[in-house]
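Excluded from the complex is one protein chain; the other protein chains are retained at their positions.
On to subunit A.
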């Protein structure tokens, strides 16, 4: 394991090149360039705001707490983080199958292909941060305080989580192409299983059995999303248990994903 981490480090140049290539290919031919990476999540956020903010917005039982008067900020924060996760998982699944010719002729650590997809989408997430900051200022929720540290922690955990999943999904997808099709449903389920359009408090107060609530919190994106919310609303900072579960499962996924990738690599190379 350590030796493969070393080879990955030696291939960091290739990693950077592939990320830049993906971004260049994506934005070169579009007039609005990087704005597209903002327009889509903002559009989606507008839809949810209309449905859940305007139509279903009854104020009292939304459990939004501090976020009660700044639902758009709450929503857009979640959607931006989700866009990163969603696109990274979707694109990582086809990272090996889609670049088969490159992989079978060039010797680079194969891990760079799925990891590159995760980092490429992180760049787009970064591009959206100024929008979040402007919104936070508008809603008066930007506090220069220790709570801002929730952002790097959330980003770190999300990177760990996504890298593990990307390694797992990309290698499995070469051997079982059904993975790509399953992902479409999987991502939709995951979106609603994460407190993005609704607050976590709503799940905790919901009328469902305790074990279901425990299972719900096993999704690392729950804890990660709460960290993002905590940047503006410190009361949403995840409890020690939730944070522990999130860290534990994310790290387990990274180690497991890495292991599976190494294990499947010989078969993957034959199959490409």
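Worth a mention:
The rule we apply is simple: a residue touches a chain if its C-beta (ideal position, glycine included) is under 8 Å from a C-beta of that chain, and two chains touch if they have at least 3 such contacts; residues count from 1.
Note that contacts and distances are computed from a predicted model.
Between the listed names "Pyruvate dehydrogenase E1 component subunit beta", "Protein-methionine-sulfoxide reductase catalytic subunit MsrP", "Hydrogenase assembly protein HupF" or "ABC transporter domain-containing protein", the UniProt record for the complex's undisplayed chain reads "ABC transporter domain-containing protein". Across A:45, A:108, A:150 or A:197, the single residue that touches the chain missing here is A:108.
Across the entire complex, the residue among A:175, A:189 or A:212 in touch with the chain not shown is A:175. Residue A:263 is the one among A:12, A:143, A:188 or A:263 that touches the chain missing from this view.
If you put the missing chain back, the residues of subunit A touching it would be 13-14, 17-18, 21, 24-25, 28-29, 101-108, 172, 175-176, 263-267, 269-270.
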